[in-house]
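For this view, one protein chain was removed and the others were kept in their places.
Chain IDs A and B follow the sequence of writing; residue 1 opens each chain.
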Amino acid sequence: MLHLALAFAIGCFALALLLNLWRLATAPQITDRILAVDTMVVNIIALIVLYGVQTGSTLGFDAAMLFAMTGFVSTVAFCKYLLRGGIIE
Amino acid sequence: MRKLFPHPYLSVTLFVAWILLVNSAALGSALVALVLAAALPHVTAAYWPGRAHIRHPLALARYVALVLWDVLTANIHVARLILFTPADQLQSAWISVPVDLQSPEALALLAGTITLTPGTLTAEFSADSKTLLIHALHAPDPDAIRDDIKSRYEARLKRIFA
Partner (left out) sequence: MSLLLETCISLLLVIGGLFGLIGSFGLLKLKTPMQRLHAPTKATTLGVGATLLAAAIAMYWQTGSASWQVVMISVFLFLTAPVSALYLAKTHLHLGKDPLPPTSTKADWAGKRR
């Protein structure tokens, strides 16, 4: 049962990633693109962790954590650049 | 002690976070965690001008539990709106909510709560931090949402933070 649920969840997040990619390609505004990339990061974190559960190794979890941190910082940095025209104040 | 750890809550959080991040409670990682918990509040002192005064820690724990429960119900609500309501029937609205919370920590907590709970999202503050601008995904009655935020979250936060 766990294998089926795992496969289902991986399928869901992979599909979500594809939808995000489609949004990224067709986004009408720059904020939508940032939002699409931000959502992609979150979905990729879920995929990495699910892959770790499937293979039974915790090696990928560090990568997932780094992804979470750099994803957040890059979203904020991008917004800050658009808001102020510079990142460091 | 007070000089070494000017922000005790922050130091404890840093210590626990480091132990959980390296995923081992060995002596070595505990020492590194202790050094970080002592050093980081001093390095980032410029960002911590004041200190939050939490009057009722127990009430804060109850508040967190309430928000977690609301996050669950909020998501079912939003998921139903996304899936079953045609996009052109959604009545989105900007709502301005006057707040009289004093401490910046309480304000930040309120703004975060609003973003995570039913169909609302904090978008902007007023220049004097007395008003929050909120976007609601589906708001046939904006005044009800404003009153709900004030009675459900703000009243509790006012009691928790001095």
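By definition in this document, a contact is a pair of C-beta atoms (placed from the backbone, for glycine too) under 8 Å apart; a residue touches a chain by one contact, two chains touch by 3 or more.
These figures come from a predicted structure and were not determined experimentally.
K.L.:
Of the residues listed, B:L14, B:A37 or B:A111, which one is in contact with the missing chain?
P.N.:
Answering carefully, the residue with contact to the hidden chain is B:A111.
K.L.:
If you put the missing chain back, which residues of chain B would it touch?
P.N.:
Touch with the absent chain occurs at residues 17, 20-21, 23, 71-72, 74-75, 78-79, 82-83, 87-88, 90, 92, 94-96, 98, 111-112, 115-116, 119, 121-128, 130-131, 133, 135, 137.
K.L.:
When the complex is taken as a whole, what residues of chain A touch the one chain not shown?
P.N.:
Residues of chain A in contact with the hidden chain: 1-2, 4-6, 8-13, 15-17, 19-20, 22-23, 28-32, 34-36, 38-39, 42-43, 45-46, 49-50, 52-53, 56, 58, 61-62, 64-65, 68-69, 72, 75-76, 79-80, 82-83.
Throughout what follows, only the chains that are shown with their structure count from here on.
K.L.:
When the C-alpha atoms of chain A and chain B are each averaged to a single point, how far apart are the two points in Å?
P.N.:
22
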